[in-house]
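One protein chain is absent from this view; the other protein chains keep their places.
Note that the chains take the letters A and B in the order they are written out, and that residue 1 is the start of every chain.
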Amino acid sequence: MAERITDETIEYVGILAKLELSDEEKEQAKKDMTNMLNYIDKLNELDTDGVEPMSHVFPVNNVFREDVVTNGDERERILANAPAKKDGSFKVPKTVE
Amino acid sequence: MDLMKLTAVELGKKIKAKEVTVKEAVEAAFARIEKMEGKINSFVTTDKEAALRRAGEVQKLIDDGTLTGPLAGVPVAVKDNMCTSGMLTTCSSKILENFVPTYTAEAVLNLERAGAVVLGKTNMDEFAMGSTTETSAYGVTRNPWNTEHVPGGSSGGSCTAVAAEECSFALGSDTGGSIRQPSSFCGVTGIKPTYGTVSRYGLIAYGSSLDQIGPIAKDVTDCAAILEAIASYDPKDSTSVKRDSYDFTSALTDDVKGMRIGIPKDYFTDGLDSEVKDAIMKAAEELKKKGAIVEEFDLSLVEYAIPAYYIIASAEASSNLARFDGVKYGYRTSEYEGLHNMYKRTRSEGFGAEVKRRIMLGSFVLSSGYYDAYYIKALKTKALIKQAFDKAFERFDVILAPAAPTTAPKLGESLSDPIKMYLGDIYTISVNLAGLPGITVPCGVDSKGLPIGMQLLGDCFQEKKIIRAAYSFEQTRSYVRCPICEEGGSLDE
Partner (left out) sequence: MSKQYETVIGLEVHVELATKTKIFCGCSTEFGGAPNTHTCPVCTGMPGSLPVLNKQVVEYAMAVGLATNCKINQYCKFDRKNYFYPDNPQNYQISQLYLPICHDGGIEIETSAGKKVIGIHEIHMEEDAGKLVHDEWEDCSLVDFNRSGVPLIEIVSEPDMRSADEVIAYLDKLRLIIQYLGASDCKLQEGSMRADVNLSVREAGASEFGTRTEMKNLNSFKAIARAIEGERARQIELIEEGKKVIQETRRWDDNKEYSYAMRSKEDAQDYRYFPEPDLVPIVISDEWLERVKANQPELRDEKKLRYKKEYDIPEYDINILTSSKKLADIFENTIALCNKPKEVSNWLMVETMRLLKEEEKEPDDICFSPVNLAKLIGLIDEGAINRTVAKEVFEVIFREDADPEKYIEEKGLKTVNDEGALRSTIEEIVEANPQSVEDYHAGKTKAMGFLVGQTMKAMKGKADPGMVNKILLEILAE
């Protein structure tokens, strides 16, 4: 049987999740994810044809705010935890080449 | 008088009657914390200075008649995934090692409005992912009943702080059993309210559609009073539900006559420890003696709750935890080349193994080509589980169940086999999927001297029924302090 989770999958998911795993961690992740998916396969025993997927448990709808400005200038508080900042902005590594 | 031996409501009464000052209560808590922390490690952060300052303010408000509620002046410990303005909030993760929020979670604000005094922040499984409080970046928390054992999780620190009498009560959060399971392991009482009852604003999300904040205390009375204080309709939380009533304490009556209690046969299978099983069945007998109608029934779908849960919770977590990237707050790696490398290093160094495991799983099940097979399938399963409960609650007022298959395992036993650890959540998880309320109350102690808890589950918004059943049962036995509190742990002069 083909490998369910390949090295490429781990590599790909690492890019999506922005996680850099060591070789050892990759092996472990492969094993864990394969085990977990094999376990999750249990759901396939269940006939869910015609069942509406339920994302919210209660039928609560239409929760809105009125279009009224309630916030003032909170810049100092917003930047208080920034690992790096400059000129009232969050500082990050260059985003363009 | 040992103030920390009192329940929150008892202590509140003494403060109100001027028998005890708020400062004395807070100092008693810190004396206890200083004594216990070396052994159990309930807290990530404590702030005695802030607590004493707050004690002074609260005392004034009590004296001038502004604060009259049952929790005024009572010391509380808050799980470290709820934002507290000016106080470190880490989620027990390295990635938030230096995060000091500038706002306070609505549930904690509600407690502050009621006059409770925050002592500090309790240890937990990192980002609430775990059932043992061993995945914390700030050391494991030990079970005060036997420090070789885990306290359960993820609200382990909150439960040990209550059990070891380091606080009068605590707040926890429950995504898949994180209040009810450690409450069971630590011999305390905890409620997971109906989804939408307590605001999630300021609760650092794990699985947004499952997370609920709830009380952890020594008894049902405390839990009802705390729930009354923290529950509110919050316009800042779109999933907050406007309930008809926020009264829970009126359900504190010793009366289960005619109450229909169902016991799901499919919960009592091979995986369930026989001592736990016996304790639950004994509890059922007690309730029957008091006039409840107890019947067994088939809940069905029990074994599908865990896989559905891990898909939904991991998927939501993979997205919720994306914001921890070293840009706006928290940890940023010291060496990096370029933006994406900064992201990857920050997150790889900042998150622990279990968190990474769930982020990877969650990212995978949502990735292109797998969404329908996993995520949609899980949401359909969730719908079926909800239907199964709806059917059960047509017949029963409450469901009686174990909180966990076993009592607290030994430290280090669980993490090596994730699936085995996940299976431990079998009795708690479906409640989160269906949004239902559940309460854990202690119902015995096993031959190893570890507490056993039982769960009472109710239909949506039927907290009062489970509170009434739990309170009635509680009257049949007295609170068992953990041995550490009895053996010289007491501060009696």
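In this text, a contact is a pair of C-beta atoms (placed from the backbone, for glycine too) under 8 Å apart; a residue touches a chain by one contact, two chains touch by 3 or more.
A quick note: this is a predicted structure, and the numbers were derived from the prediction, not measured.
Just so you know, the chain we are not showing touches A, B across the whole complex. Between the chain not shown and the residues B:K242, B:R323, B:R395 or B:K420, the one that touches is B:R323.
Touching the missing chain, out of B:V162, B:A315 or B:M360, is residue B:A315. Interface residues of subunit B with the unshown chain, by the touch rule above, are 82-83, 89, 91, 96, 99, 101-103, 105, 200-205, 207-209, 235-239, 315-316, 318-319, 322-325, 327-329, 339-340, 343, 363, 366-368, 371, 375. Mapped onto subunit A, the footprint of the missing chain covers residues 12, 15-16, 18, 55-56, 60-71, 73-75, 78-79, 86-96.
In this section, only the chains that are shown with their structure count from here on.
Computed centre separation for the pair subunit A/subunit B is 24 angstrom, with centres defined by C-alpha atoms. Of all residues in subunit B, those touching subunit A in their complex are 98-100, 102, 195-196, 209, 235, 238-239, 241, 301, 303-304, 306-308, 310-311, 318, 322, 325-332, 336, 338-345, 347-348, 351, 353, 356-357, 359-361, 363-364, 367, 374, 376-384, 386, 418-419, 433-435, 460.
Subunit A meets subunit B in the complex at residues 5, 9-10, 12-14, 16-21, 25, 28-29, 32-33, 35-36, 39-40, 42-46, 48, 51-58, 60, 63, 65, 74, 77-78, 80-84, 90, 92-95.
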